[in-house]
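For this depiction, one protein chain was excluded, whereas all remaining protein chains were kept in their positions.
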Amino acid sequence: MKTKIKQLLTKGLLKENPVFVLMLGLCSVLAVSVSVINALGMTLAFTFVTVLSEVTISVLRKWIPKSLRIPIFIVIIASFVTILQFLLQAYFPSLNKALGIFIPLIVVNCIIIGRIESFASKKPVFDSILDGLGISLGYGIAILSIAIVREILGNGTILGYSLFGTSFEPALMFILPPGAFLVIGIEIGIINHVSKKASRKEASK
Amino acid sequence: MKQNQTKQIVTLGITLSLYCIIAALALSVTYSVTLPQIQLQQKKATEESMKSIYPDAISFTLCTDNEQNPIFHNQVIDNCITLDCIYEGRDQTNLLLGYLVKGSSLGYGGPIVFIYGLDLDDTIHSVSIIEHSETPGLGANVIKDHFLNQFKGKLTSDAFLVKQDITPITASTITSKALSEGIKKSVTYVRENITELTNENEN
Partner (left out) sequence: MNLVNILIQTIFSQNFIFMRFLGLCPFFGLTNDMDSSIGMGGAVTFVTVMASVVSYFVYYFVLIPFGVEYLQTIAFILTIAVFVQLVEIYLKKMIPNLYKVMGIYLPLITTNCMILGVTLINIQEGYSLMETIVFAFGSSVGFTLAMILMTAIRIRIGNANVPAFFKGAPIVFLAASFIAIAFMGLQGLGG
């Protein structure tokens, strides 16, 4: 039981990382990773929608006719996204402004639809919660690792605090769109390299 | 066979509408619960901005006409620029410090809602952004002081031309233009029509 929990929670980190390995949900990852604080906010928003949608669909899974499953999934996800929008507007207006259109676009994030289709619509509630948390963790790690690099190199700050003093001229390119593609490309390269090395080591054992 | 099919379609239709109705109900409940808080936040944002422009002022009153309607409310200046309202900022001795002009201008990602102080000697006191949906890292820098400070102390008769007397935000000319044009056109409009303001004060 314990190993199962651990496995569900950690598989999203590297082996099945939704962003780096499965390459899903790239739009929000690349667009929002301009600053660490935005990335943290996006991760929380994503976790909120993923976990709640997975739980709801797992509870209702016996009452969802097969031919209608996609529209029903979308309605449920869209409802949670809209609820999230209200909550953000009411309690965290600045975060809501920073994330902008990428909050409503969580609806069409392929990671969530994919997990619901392949996991939550078939598995019990508890497993679905863990799956949602695990996937969100993987998403969060991906978006944060990109945001940290981009904010340090592109703005010379981390979480808004200046790192190098005023004489530092940041490489603006990393904040701009091309920087996002560059950073994620290099990070995927590093991950492929490391996992290849690890699997080779295992094979030679 | 045919009847069965129709029956199936009807059942499916009912199921889907049931889900939609439940979703819509849940949303309207959350909406009505969070609405007062959302409005409070918007009001707070305006008040905080006004306080940051005139820290010495203790009262901000909405300028209204003789029928108690806010003046210049939703006054469209051109396609992209709209005036929202004007406030008077007064200090403890009830001395008029200046006017606060609130309006919006269409930027790259949507309207940029701004408020600025207009001193009695025809200079811009300072500018503050209440709301915007510009691209993070690019146009979103419109809230940065080094950009906004350029408007401080400008005369209402100045040109406000991006790349001439206003240095634009890097790679965000649209946003920079939107704000400076918004300020220039709204302030010109207010100057032309402000006689009605001063008259009211005398009455």
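The first chain written gets the first letter, and so on, giving A and B; residue counts start at 1 in each chain.
By definition in this document, a residue touches a chain if its C-beta (ideal position, glycine included) is under 8 Å from a C-beta of that chain, and two chains touch if they have at least 3 such contacts.
Here the structure is a predicted model, which means the values were calculated and not measured.
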Of B:46, B:105, B:133 or B:150, the one touching the omitted chain in the full complex: B:133
Options A:31, A:57 or A:130, residue touching the unrepresented chain: A:31
Residue ranges of chain A at the interface with the undisplayed chain: 23-24, 26-28, 30-31, 70-71, 74-75, 78-79, 81-82, 85-86, 101, 104-105, 107-110, 113, 173, 176-182, 184-186, 188-189, 192-193
Contact set of chain B toward the excluded chain (per top definition): 20, 23-24, 27-28, 31, 79-80, 106, 108-110, 133, 135, 171, 173-174
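The criterion applied here is as follows: only the chains that are shown with their structure count from here on.
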Approximate Å spacing (C-alpha centroids) for the pair chain A, chain B: 32
Footprint of chain B on chain A - complex, ascending: 31-32, 34-35, 38, 63, 65, 67-68, 71-72, 75-76, 78-79, 82-83, 86-87, 89-91, 93, 97-98, 100-101, 154-155, 172, 175-176
Chain A-facing residues of chain B, complex: 11-12, 15-16, 19-20, 23, 26-27, 30-31, 34, 37-38, 41-42, 45, 109, 131-133, 136-138, 140, 170-171
